[in-house]
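Complex shown without one protein chain; remaining protein chains in place.
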Amino acid sequence: MIKSLAKIKNLSIGYPNKKGELVYVLKNVSFQIKPGETLGIVGESGCGKSTLGQALMGFLRTGSKIIGGSVNFADKDMFSLSIHQLESIRGKKIALIPQNAGKALTPTMRVGKQIIEAIRLNADLPGDTAEKQLVKLLAQVRLPEPEVMAERYPHELSGGQQQRVVVAMAIASKPDLLVLDEPTTGLDVTTQAHILKLLRDIVSELGTAMMYISHDMGVIARVCDRVALMYAGEIVEDTSAVELFKSPAHPYARGLLESIPRLTLAGIPNSMPGQPPIPGTIPGCSFSPRCSCATEICFKKSPEIEIIPQTFHLVRCHHWQRVLAKDFSLELIKVFKTIEHRIHDDPAIELSQVEISYHHPGFLDRIRHTPEPPATVSDLTLTIRRGETLALVGESGSGKSTIVKTISGLLPAKSGIIQLEACDLKIRIDERSMELCRQVQIIFQNPDASLNPRHMVAEILDQPLKLYFPKMTHKERRIRQIELLERVRLDGRYRLRYPGQMSGGEKQRVAIARAFAADPDVVLCDEVTSALDVSVQAAVLDLLSDLQKEHNTTYIYIAHDLSVVRAIADRVAVLYQGRLCEVGTVEEIYSPPYHPYTETLMGAVLVPDPNFEPRLLASDTPELSPPAQGCCFQRRCPRCIPDRCVTETPPWQFPLSSDGYKIRCHIPINELMVETQVV
Amino acid sequence: MITLIARRFALALVTIFIISFIVFFGVEALPGDAATAYLGQFATPESLNALREKFGLNAPPLVRYVNWLGDLVKGDLGDSLSRKESVAELIGNRFRNTVVLSIAAALFAVPIAILLGVIAGLTRDKWPDIIISLVAIIGMTLPGFVNATVLVYFFAIKLNWFPAVTLIASDAPVSKLLPNIVLPIITLTFIMVAHILRLVRTNMIDVMMSEYVQMARLKGVSAIRIVFSHALPSAMLPTINIVALTIGWLVGGVAIVEAVFNYPGIGTLMLRAISDKDFPLIQAIAIILSSIFIGINLVADLLTLMLNPRLRTARGH
Partner (left out) sequence: MPVATTSTEQPELFKRRSPIAETWENLRRSWSGMLGITLIVIHLIIALTSPFLIPQDPLEMNSKISNQAPSYEHLLGTDKLGRDVFSRSMVGGRVTIVVTILATMIAVSWGGLAGILFGFLGGRADEVFMRIVDAFLSIPWLLILLLIVSIMGTEMWVQILTFGFTYGVSTIRIARAATLDHVTSDFILAARARGEHKKTIVLKELLPIVLDVILVDGAMNWSWMLLGFTSLSFLGFGVAPPTPDWGSMIAKSRETLAIQPWTVFGPVIMLSTLIIGINLFADAFAKALGLDRSQGAPV
């Protein structure tokens, strides 16, 4: 029996709220981490996973306190140690890799100095040796040009580079345990894939144990040996990764896995009704209000952790036998559904040779005739038919937000034609007629930021009604507001709520209601599900599809998540650095031939399957601006032809000899059918 | 980088130019002209004309403005209406006296304020912070003349350590000024410390709660090292601006403290000029004091630019 490295036993943490009542964050949490093992802690927002990570380091947020239980690391109780003893463990035996690397690095200190600080804390080394160690560490985290990198300040590095620096700091002392709190949030898909590979390599090189906290099932599947699923402050299932993804025993685990969009399954996944509660407020099982197989006992008695015989599989449910009896893989396939909606032939929006640039030549530039930098978006030609959903896919810098801002009139286009059913859309929002404004609506990514915190929902919904339908009376508007709320599956009483009193999912629904209040023809969705919890995403996608079917709306949907795109898009346009790479229907894009960039994106996607290994085709060095000539992907493309791709703009190729499906590449189609080999 | 500095310089000059405009035409806009204002009750048509002729007040305002500006650039500050001397001579010694007072006060105030502010920030809501913050509140909320008067009461009247009022002429050598200078310096220092310290405290608290300080703690860095290497550099950057602003305030508020102690500085001169309605003198003092304020802010801006890594390397790499 191998001794465990870290052991958490019946840990409960809480804090007093403004009224003085006790609010639980963690309730009776128990688990172990063995040396060299990677444990994943999965859960949605509010389940307490971040608090757990901090607790393992002996750290509590101000105001929180331990209500019960213990946190043991290497046989020491973390919360009974003095600050001096804690300092000797932290950073040396347990190291933290935080969520936001940019904010975690001291802005006034050079990066190298911060890493050397970590090195020196472990062993007092003379200057020279420390420097050599530094270079070795930077190489270990695959940062190029270590000497140059060490002299940089944190803000000069990209997100991926900052994260690598933080990893270097963490492994400087060869710790026994790494605690990672969502370290890849905010990173691009390809960057994320590279960082995860780096972590896996380091862990196997150094034999370090890892506690990986995340909400992303795909990431967890990739990295972890064991997984503990959290819900409302409790652990509800604890088993090997393979077992959890193949055949979960807890209804919440099943519900969660069923609500994740998948790359290989078309259609919208199932959504669980309701939201996670505050820990400790539900009598009986915390999940019972949302559980489809809940019975009497579930509402009355809180289930204990049970071990499934002859396994290491732990589950907290009264009815796990019944759950396990159903075959999960069959269930999964049944759950996805496609909502049929009509797509008309006539175009809703047409873009032709559109060019958008943020650069405004100043007075001096004009005198000196400085050459203009390449436009942010260039040569954009797309036709979007009425009633269809077109997805714009790309990573940061791809120009997708820029395009949407231009279509909505917030940003002027430099040249080209943009039309909405033969009306000119190139004019700025200030100059558009009210009718034109009404026809194009936009929903933003972050519901916290897109609703005015000082307005009640009634006010928020009232504004588009007053603006576009000035003849409506006050009473008519009130009725319409209630209608709109019910249409987005919110109770009419939400009218009197403030955004601060609603959850993320509810706020996003209000934003959707606001967009549809205008009865628009086109709705621009800017990453509308990216900021939401997994279980809520599916519900929102379902709602959007429903509304589209009813109103015949055209969607332009921006996403970076290829699985989400698979769920709701009809057609897809892949963008890189503001230029189109590939356009086609969902089936066409998701099967070969691929544009090299599309292939890179696909290869980097993580799926909730531990056996799946992503293919890293291109490096993750960020690009600051598009190249002046040639193919936009030339600098990172694994199949770049040295002369041609750099100097000549690649031609459009049509694999199916029809206009709809096109790839922009120098490489002939038949060669693109063959999978690129990973270098 | 050079372009940034050059831009700031240019901006400062433009601002001074605008100030000169405001000062000159602001005074113009007030009812009556310089001559009537100055002569007041004693204005007869002849004396008014004589004064106007002497000082060229009959020319149209724009012409006078350009002339005045031209003179300024050449270094000629004009002649005072009331005294027979030129403005420059009048200001000269008093300017020196005020500078001595201000610099002495600043030299004491800044280090004390930073030290106390950092301590208060680090010991938030505990005894050292409570005491320091209370003192700061008193210094910030009471008017300068109240502080001065209270100090006079205790140190001059009750304890008789320092004179309550300065009785020497403005052109006395600095050494004679010294005993008179102590109470004004203490007053000014107290006020400045109170203002700067509050903001240093806030900065310190913000920085100590930042994610990177938390990260350093979780890295196992010792508390002392965290304060000196991680927290202080970030907290000090905005402090430069605060110090500049407070010194700038000093430029304006020193007049009141000077008035309380009858200190022969530029502040008391300004008060006299206003009660005499000596416009050329007023305008000259206004321009000088404003330019000093702008100069100080410019230096603070440039210092921040050089010391903040984010700004330094923004264009660079």
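First chain written, first letter: the chains are A and B, and each begins at residue 1.
Following the convention adopted for this analysis, contacts are C-beta pairs under 8 Å (C-beta built on N, C-alpha and C of every residue); 3 or more make two chains touch, one makes a residue touch a chain.
Keep in mind that what you see is a predicted model, and the values were worked out from it rather than measured.
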TODO: Sort through B:150, B:186 or B:305 and give me the one touching the missing partner chain.
DONE: B:150
Open item on the list: If I consider the whole complex, including the chain that's not displayed, which of A:99, A:140 or A:275 touches that chain?
Closed with: A:275
Task: Which residue of B:23, B:101 or B:181 touches the chain not shown here - done: B:23
Task: For chain A, residues in touch with the removed chain - done: 17-19, 23, 45-46, 273-278, 281-282, 289-290, 408-410, 429, 432, 434, 437-438, 441-442, 444-446, 449-455, 463-464, 467, 489-491, 496-498, 500-503, 506, 511, 514, 518
TODO: Touching the hidden chain in the full complex, which residues of chain B are there? Just list them.
DONE: 11, 14-16, 18-19, 22-23, 26-27, 30-32, 37, 137-138, 140-146, 149-150, 152-153, 157, 195, 198-199, 202-203, 206, 238, 242, 245-246, 248-249, 251-253, 255-256, 259-260, 270-271, 274-275, 277, 282, 285-286, 289-290, 293-294, 297
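Just so we're on the same page, only the chains that are shown with their structure count from here on.
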- [ ] Please compute the C-alpha centroid of chain A, do the same for chain B, then give the distance between them in whole Å.
- [x] 52
- [ ] Could you please specify the touching residues of chain A with respect to chain B in the complex?
- [x] 57, 59, 83, 86-92, 95-96, 98, 100, 103-109, 117-118, 121, 152-153, 155-156, 169
Open item on the list: Going by the contact rule set out above, which residues of chain B touch chain A in the complex?
Closed with: 210-223, 225, 229-230, 233-234, 237, 308-310, 313, 317
